[in-house]
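The structure is given below, and queries will be raised subsequently.
All protein chains but one are shown in place.
We just call them A and B in the order they show up, numbering each chain from 1.
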Amino acid sequence: MSISTSRRARSVGLLTVLALAATGLAGCAATHDNGSSGGGGGDKVTIKFAWWGSDSRVESTQKIIDAFEASHSNIHVEPVSMTWDDYFEKLNVMAAGDDMPDVVTQDDRYLTEYASRGLLADLASTDVDTSKIDQSVLDVGTIDGKLYGIASGINVHAVVADPEAFKAADVAMPDDTTWTWDDYSRIAAEVTKKSGGKVYGVQNYSFIEPVLEVYARQHGEEMFTPDGKIGVSQDTVASWFQRSVDQIKSKAEPSASKATEVQGAGVDGSLPATGKGAMAWFWSNQLSALEKDSGHSLTLLRAPGDHDFSRTGEYIRAAMYYSVSAKSKHPKEAAELVDFMLNSQEAGDINLTDRGLPSNLDVRTAILPKLGDADKTSAKFIEDLTNDKVVVDSKPVPPKGSGEVSDITGRINSDVIFGKKSPQDAAKAWIDQVNKAIGQ
Amino acid sequence: MSAITELRSMKRKRGTPATKTSTNLRRSDGKAAAVFLAPWFLGLVTVTLFPLVASLYLSFTKYDLLSSPQWVGFQNFVDLFHDERIWQSLKVTMLYVVTSVPLQLGVALLVAVLLNQGMKGLAFYRSVIYLPSLMGGSVAIAILWREIFGEEGLLNKFLALFGIHGTGWVSNPDTALWTIVLLHVWTFGSPMIIFLAGLRQIPDMYYEASQLDGASRWRQFRSITLPLLSPIIFFNLVMQVITAFQAFTQAYVVSGGTGGPSDSTLFYTLYLYQEGFSNLHMGYASAMAWVLVLIILALTGLNFWLSKFWVFYGD
């Protein structure tokens, strides 16, 4: 065996490449770092803006950023875009590394978590103009008197109904100003029956908690009280789960396993989106995605049962919040971006209802004519709810740990619909687990 | 001496550490080892050790990612024992490990041996068979699995031909785990590739010699292929057990991150992930991780100990 010099040369070469690669990459790192920290004494300030959404929102947000940079020549905005499924995992890690973006989009789930740990700035003390935003909307982002998040837009949880499915089953659309929960179950069962099982009446509602929120409010309760405790009674939760069991039995909704499947398929795989169901609960701003999937126009119905009990249940929810990091090195510039997103007509025209029906009332009025049909429907729906005093007040901001509620609800609901837990036991388990999550 | 008896005698010798002379020869390897291990050691100290120690520390704290960790002693470990979902997740994971690992390795070995038989179009078959492994964790799989194992999926359409009315396999708590086991078996490409590489390292001369002895193919497989491939089988076994315990992506993708329905696919790491990242209990999640390390360590130790009885090294 002889030494071949070429081989040795090659191995030396390999090591050189390795070293070069390492230094080259280190070089990249250095330039990036300078770029993002923005503290290099230059006249241009760089701020980071984090949000979630899919490709279409990436595109529209970039347009807004371009418009912002055009009118604020001293600021450069670095986008941090993620999908909803990864958003908080990533944001949590960034927060752990003390590296939170200057402007972050927040959600009900984590607003209190972040605010209570001093990570968010009080927006009331900044220059963000809130004069055009309804006080009830500002309230949903206020914790202990401090404004930690301003709703980009609003939406409500309502029943999406497919008029064609009703027509095909020869069932009359319900009058949503008077219908009761029993009407809801009866009509749903009728649709399934009359369509010969081709179309289900309604999609299971108890995998997530928004309908429970509505239901609790109708009973004069709140899921969480303003002081951060569970406000809904075990009986209310039990009767809410009971309806799911009954409806599966009456075939008003699909079997447990089919329901699980549909739930897992998201908006695009839901019953109304695929033409396999007459009704399902959604957020009002999801209507346009549903219409696009189903290929024809759908409509929104108010929650049933507003006359069954003591009061109405609907509440306004922030589609998402804009918040500013308490540790931002450029709070002034961050606030300017938030202000631009909320109040400029330019941003409003690009966003339309992508981030909920705009909370700025002037912007909202101005964009109405530009909306597509589905968005017009949902905008009008929300307006009517407010005008008819169906939405009477906002719900308290949920406490720390409330982010677990939807997982807990989904898990217990599976036990209920597969018959592993009675609705009463399920309600007890729900109360216990939610209490544990919020640290009570 | 025939190849097989030769192998046998080599195998018998294995208990003693190679031969005396070579051990003596290699007494002075310390310096060489330092050079060869330098990058690894540097990586261990800088990139690996710090997170390792940090996670151990965190396992004794209450840590929510958003604020500083607080020391709580053994509280997390005590809580672990009283957490029903931990037990559920251990049950799910154990079931998964004991079913999917042998199944996947068995299929991988079988196909590797079949593909090693100089068939026409071998390269093509190999690539096709490897394809599922290329997209194992892709979101497309979640949808595909629903298409196949859903209530109105392909499987049920097939069963309907025989008058059987199937359930929604992915969404039924009694069957959901098995669809994930199947998914794992279906992506057997990686161990198969390793087996194939191992098969190619077996010198032809053993087979030629045994052929002269008139050995049957089964006997060749048992007496030549298996013993000579045993280090690779062992590697695959150890690694598959470790990765099966850490199985995450497939359950995450199929259940949409929930481990549902009814926690029936709540894999240990999936639960750990939920706790650490979604519910902000990173201290608890770190404790879970170290319990997992202990479990895997025990099983890997067992594996190594058992390997003395069946793994055959050339050295």
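Just so we're on the same page, a contact is a pair of C-beta atoms (placed from the backbone, for glycine too) under 8 Å apart; a residue touches a chain by one contact, two chains touch by 3 or more.
Convention: contacts and distances are computed from a predicted model.
Novice: Not counting the visible chains, the remaining one has a UniProt entry; which protein name from "Phosphonate C-P lyase system protein PhnH", "Division initiation protein", "Protein translocase subunit SecD" or "Carbohydrate ABC transporter membrane protein 2 (CUT1 family)" does it give?
Specialist: Answer from the record: the omitted chain is "Carbohydrate ABC transporter membrane protein 2 (CUT1 family)".
Novice: Decide which residue listed in A:Asp293, A:Asp308, A:Glu346 or A:Asp362 touches the omitted chain of the complex.
Specialist: A:Asp293
Novice: Which of B:Val78, B:Leu95 or B:Leu134 sits in contact with the chain that's absent?
Specialist: Missing-chain contact among the listed residues: B:Leu134.
Novice: Which residue numbers on chain A touch the omitted chain?
Specialist: Those residues of chain A that touch the unshown chain are 1, 3-4, 7-8, 11, 14-15, 17-18, 21-22, 25-26, 28-30, 32-33, 36, 48, 52-59, 62, 78-86, 89-90, 93-94, 96-99, 265-269, 273-275, 285-286, 289-290, 292-295, 354.
Novice: Tell me where the left-out chain touches chain B, residue by residue.
Specialist: Interface residues of chain B facing the absent chain: 18, 22-23, 25-27, 29-30, 32-40, 42-44, 46-48, 50-52, 54-55, 58, 65, 111, 114, 116-120, 123, 125-141, 143-144, 147, 154, 186, 190, 193-194, 196-205, 207, 211, 217, 220, 228, 231-232, 234-235, 238-239, 242, 245-246, 248, 256, 269, 272-273, 276-277, 282, 285-286, 289-290, 292-293, 296-297, 300, 313-315.
The rule is simple: only the chains that are shown with their structure count from here on.
Novice: Quick check on the complex: what are the chain A residues that touch chain B?
Specialist: Result: residues 85, 88-89, 92-93, 95-96, 113-114, 117-119, 255-261, 264-265, 269, 401, 403-404, 407, 410-411, 414-415, 418, 420, 437 of chain A touch chain B.
Novice: Would you mind writing out the residues of chain B in touch with chain A in their complex?
Specialist: 64-67, 142, 146, 150-151, 167-168, 170-173, 255-258, 260-263, 274, 277-280, 282
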